[in-house]
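Just one protein chain is left out here, and the rest sit where they should.
Our next item is chain A:
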């Protein structure tokens, strides 16, 4: 696990090695130009930083040696000590010792063998400055010859480099392109049935797979890098809201793509503020209800197959469904008689609608008009899902299901009217096969009862191919054959069934954005190329679901 301490240590070492290299360079320059004040000032600054950094992180030996060297160079700067003869040797040795100590920070077997002599030598030259200039004749200087073990110096560069995220983004895009071409080559090689080509393309397959994995891996960070900011934030909100909050954090070492974590940062902060300001009750109210005065908030991360689930749970007052129902009517989303037939999870899903608000008062941290729709949009944009559960009086749980990586997604491939299409697995609930007589015409829609739920069913061939103004989505006579293959998709606690002609397979796909002018068709979220070279359009489940749920 890469904790903040680990991160600080890596930064310290990388910077300390830079300082060491610069010090070595400057002291050689100084030997040629002992009076150059600019070089002296620079050496002094580097030692000064090294001393302060080492002390801050707790490498006291490095700090001590830097301090002694800094003092010596300070004396030279003030012309109280001459940079010559023995002094030069001692200072060279001192800087080399620093380098040795820095490179051995992680080496448990490293023994600072010849340091004592060297440290005494440093003390000697510092003290000698109090009196006369040290020379071989009159000086009290008794510099002992130091036998350094590393006469032939090892050159070493830092083990750690910093990479801009945009460089990693570029690599990820290239890997995406490569995978598309790889699948194409694999498919061609099967058609040609040439054993050499098959062998080399299966090797290519493995290598690109590993390459993709490595690039994805390089972008992973610990969820902890975000979670660890919360104790402080929670404390501040709790103080401002006059509430007592106990925060429990788990799963900090779960890894996720850095950009995904960046995108959900504001959302998580928003949900946390809501949980504390609207969820957790005042201590007096809680005590009256028989709850502990201090409210609990749990922030956790878990791996779930290829996804990461981030969960924020509170044991506050929960969401009042009746309050949401009246807000749905008050804000003109639906009429009162439609609302009373909604299932509980459908009612809850309205909290993610744009502009929807339950807030009656505005506090410092919440209720400034930024709604949960912003949270939802952020999570949609990376192909994730957000889900809410709430029990009145007991608390609320928000769960974000997030992809670990952005570029490659698992998808379900199918055929409609000879064309290829895909739906990200993130949005598929189940696949069922129903005879025509289980489908019912209700208004201008088809519906079916599937596992005790009434689900709207859309015939994709008609939706995608019917001429404008002639669409008959409520007519089951146009369906082909008797058994209908239906993919049930979910979005925001709502389900929709999509009738497809033929189910193909599950496959990892690289989704590319659509080019203009096609990108204004909001049924499609993107496009991918199949190994056969055929174009496969990726359906935008959020857009389609929104369209039909709005219709109902």
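Here, a contact is a pair of C-beta atoms (placed from the backbone, for glycine too) under 8 Å apart; a residue touches a chain by one contact, two chains touch by 3 or more; residues count from 1.
As a working rule, contacts and distances are computed from a predicted model.
Participant: There's a gap in the complex where one chain should be. From "Monosaccharide ABC transporter ATP-binding protein (CUT2 family)", "Transport permease protein", "Response regulator" or "ATP synthase epsilon chain", what does UniProt name that chain?
Facilitator: The missing chain's protein name, per its UniProt entry, is "Response regulator".
Participant: Check the options A:15, A:64, A:85 or A:429 and report the residue that touches the missing chain.
Facilitator: Touches the omitted chain: A:15.
Participant: Given that one chain is not shown, which residue among A:56, A:192 or A:207 touches it?
Facilitator: Once the missing chain is taken into account, the touching residue is A:56.
Participant: Using the touch definition from the top, which of A:36, A:116 or A:236 touches the missing chain?
Facilitator: Considering the complete complex, A:236 is the one touching the chain left out.
Participant: Since one chain isn't shown, list which residues of chain A touch it in the complete complex.
Facilitator: Contact residues on chain A toward the absent chain are 4, 8, 11-12, 15, 42, 44-45, 48-49, 51-53, 55-57, 70, 229, 232-233, 236.
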